[in-house]
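Here is the structure we will look at, set down as structure tokens.
Partial complex: the chains shown occupy the same locations as in the complete assembly.
By written order: A and B. Residues from 1 in each chain.
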């Protein structure tokens, strides 16, 4: 049975310029001086629930057992959306019930879900617009320091949780597959919606082969399948297995995003033959 | 009587790209390995004393008793401006005497002010241009680890402290009030210069009513008074009580700053009736 390890890892869309993140950290340390705070990121785009869900999904799994994840991207603050605590196999997730916690918690294996409603654990007065400071931060600090989860409120049926789909997606047609762009990172690397291994097996190609990439318009771009982008020549477009085992397009020492002119959720067709 | 709690919370305009913040953190940990460092922000606009003062004023109050606040926005470094330590009811504030510490320290209740002049506690050699590293950081670390405040230098008359006004301001005329923009956050929410409750009582309006907003030019915008922005329809302009109890204008899922075309210190007139 896991125990809290004293870490609270925070993800928000509050940026690093305003007083919001500092206020949350102050509250956490005031509630329990022993908490160790780790920033996941505060640069989620304003209100971008998908990006929040994806970043938590991708990063949570590396943290020690017993970490409390505190995620606040919360356009519905003050409305009827619930505040929740999800207890998963190895972790605790705290935030609004708008789907941002669900993909990570499902990946780890959800055990219980609680509604956060016992206001004895809140900071008073509770504002209408900053539950990150007044509800989520103090409850996260208490859970990290040993409060039993059931004390925060009644259990919620796991099937009632809001969810955001971070699903594997691949459509096959003739000698091509269609994939979605699921994330673009700082380097302009374009992460695609299925495992690299499945993509190349479906296309019946292998490392060393070329494939043909259609990302909208009439352009067809040739991409080399390599083990990693650094094996390509500068400015080569590379298809490879990224650090989450997904198919990813990158340009060695350049930006695949710029080359392909794509954005999140765009479709990309990859074919064995170019016509 | 408070004791230092081992936390040093840092606010600067050094950004996160250069070596300055890391140098300060290195010095702090080298002076006292037990300090826990918390970043408030390093993204204060270059030399913007008002923004520094406001952010410290808004955030300090959530930290545990005994926190040491280290604020370095210091265009006068190397000139005759003094280095000071303010001991307040619950906290310690360290930085240049240019007003950035004063609003927060006053809010908490100033007990004593000391000039930081005892160079036995400085890092040597003391540079002319980086007192954050050579004077403020090592003194903050020592205070956080138990140095008695009077050891840093002679006492200073509290009336001699520089100050930056973060004052409540509201002017009434007929059925209108004039307020100042005191802060605009990442979401484009526009924080105004008086308590929400006083504003709506002065206008004799209440939650659920509409008011009329003049922010320059000929445009009049209707704003709904709601408990929180999420109660509005998307793109509605909302007047509500923010997390510091101040009146604030926001656009649900949008930016009030963009809609109103306002900046810090601009005047905004809010009226009960639109003409």
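We take it that contacts are C-beta pairs under 8 Å (C-beta built on N, C-alpha and C of every residue); 3 or more make two chains touch, one makes a residue touch a chain.
The structure displayed is predicted, hence computed values, not measured ones.
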Start from the 2 shown copies and tell me what the total comes to for the whole assembly. 3
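Heads up, the rule we're going with is that only the chains that are shown with their structure count from here on.
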How many angstrom lie between the centres of chain A and chain B, each centre taken as the mean Cα position? 31
What part of chain A is in contact with chain B in the complex they form? 13-27, 29-30, 33, 37, 46-47, 75-79, 127-130, 133-134
Contact residues on chain B for chain A in the complex? 5, 7, 9, 16, 36, 38-44, 55, 58-64, 67, 185-187, 227-231, 240-243, 252-253
